[in-house]
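Encoded as structure tokens, here's the structure I'll be asking about.
The chains shown are only part of the set, and none of them has been moved.
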Amino acid sequence: MKLVVAIIRPEKLNEVLEALYRAEVRGLTISRVRGHGGETEAVETYRGTTVKVELHDKVRIEIGVSDTFVQPTVKAILAAGATGEVGDGKVFVLPVEKVYRIRTGEEDRSAVTPVVGEESGV
Amino acid sequence: MTPTPINQADTAWMLVATALVLVMTPALGFFYGGLVRAKNTLNTMMMSYVALGFVGIAWAFIGYTLAFSTGSNWLGGLDNAFFRNVGLDAKGTIPHILFAGYQATFCVITAALISGAIVERMRFGPYVAFITLWSIVVYAPIAHWVWGGGWLGKLGALDFAGGTVVHINAAAAALVVAVVLGARKDYARQAIIPQNVPFTLLGAGLLWFGWFGFNGGSALGANASAALAFSNTMFAPMGTLVVWSLLDITRTKKTTAVGAATAIVVGLVAITPAAGFVSPVSGIALGAIAAVPSYFTILWRSGTRLDDSLDVIAAHGVGGTVGALLTGVLAQKIWNGTADGALFGNPRQLGIQFVAVVATIIYSMVGTFVILKAIALVVPLRASQKEEGVGMDVTQHGEEAYSSGEGAILVQPDRG
């Protein structure tokens, strides 16, 4: 099992989600983050104060996948997330020792295999 | 300059009415600002706020005289340029300067209304130039036609508080600007969701509040006509809100808050030309009826390539036109002392109203187009794709609406 962590541009999120969908990756978790890399800094001014904003809005995607899915997942992100300009972000692949599905207690592979089934949430 | 006598009660009411209309422009900033994405919040609000500066001063210098001083059928003269001869003596029953100030607030909000069609993409400098010129070249003449002694007023067009002058006018301009600028890069490709619906509700509430001055004040005194206009301004939008909610429920099983805020504005727009001319019950009917075309225009519009982003056309254009025409249908001499509408035996009024609507639309569209193209010769109107992506707040104003200050490094002052 691996955990794929990707930092991408917020405006690319929808495209990446779609690409992941086509790659049959179903489960994932995202969060808003701010990143610093080679991007140009923004300058802002508030009354007399000038400020350099070094951090840019990014989205972090975290996807637990079984080993065979790692390549397709990474590929989908690289393809859909790139604009070619500095600031597109990174993908990290981390080893995972164990995965559990909270609902059932299932482990590892079966923990990340999606069940299309009864409703939940809205 | 010894002031000639004024009516104190009228003055009291018009002081308040003026303050009420002034607050509509900030309110509009919140109505619009809540509907855009967070990265464009300040830019959208500033599009309203800045009108309070540039358009207001343009009005004092030149707009007022073109609209309201004695002139031709088409345009006022220059007697009151730079507020010359605008003093404390009475114009009607209130001090002249108060009348000029009251009218200034109308000009300001009309210009600001247009911004709803072009949020999230127009560069700020050209925008300011555009609304300033527009207020002089387009707004002032049309105001003169209807209220300043011009041909539409003489023809007998009924426009109590600005259905044509303000709303149809702004919407026609909005259509042109939206087409000239083109759609936002994400339009119809990504979901663009309101960043702060409470702000939009706040804006709607304050707009309603201010609109009492807009319509009630257009009686220019604390009289029965003001009371009628005021009451219609209360009950007509109530009717719109009810019908809109029922349409929402019928179509999606849910009433929406954005819908409710929109309904309030549509009802207010529609009653504007009619406010002092129709009975309260007609006012409710008018408000209720007006919900339908605007509702479906919004549905239809969002399926087109026309990125009238915050639906100025549906709310102000369609709402204003429905209101202007229904004024020609529902007006009653026993309520307004002036004219009956088609339903009360005077079908000609409907024709006059129609002429006023069409004339306003044509002049506004042509004038808007010319001004825009003139500005575009000098500077580009539109932000670059990259700026649009980053957001107009940072790129146009160097600020963020909501900031936690993370990772912001103090550069200046470094003298301390």
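All chains are identified by letter, namely A and B, in their written order; residue positions are counted from 1 within each chain.
Basically, contacts are C-beta pairs under 8 Å (C-beta built on N, C-alpha and C of every residue); 3 or more make two chains touch, one makes a residue touch a chain.
Keep in mind it's a predicted model, so treat the numbers as computed, not measured.
Asks: Could you write the composition of the whole complex as a label formula, given that just one representative of each chain kind is shown?
Replies: A x3, B x3
Basically, only the chains that are shown with their structure count from here on.
Asks: Based only on mean CA positions, could you tell me how far subunit A sits from subunit B in angstrom?
Replies: Roughly 44 Å separates the two chain centres.
Asks: Taking the complex as given, what residues does subunit A use to touch subunit B?
Replies: Residues of subunit A touching subunit B: 11, 14, 34, 36, 42-46, 48-55.
Asks: Within their complex, state which residues of subunit B touch subunit A.
Replies: 186, 190, 389-390, 394, 398-400, 406-413
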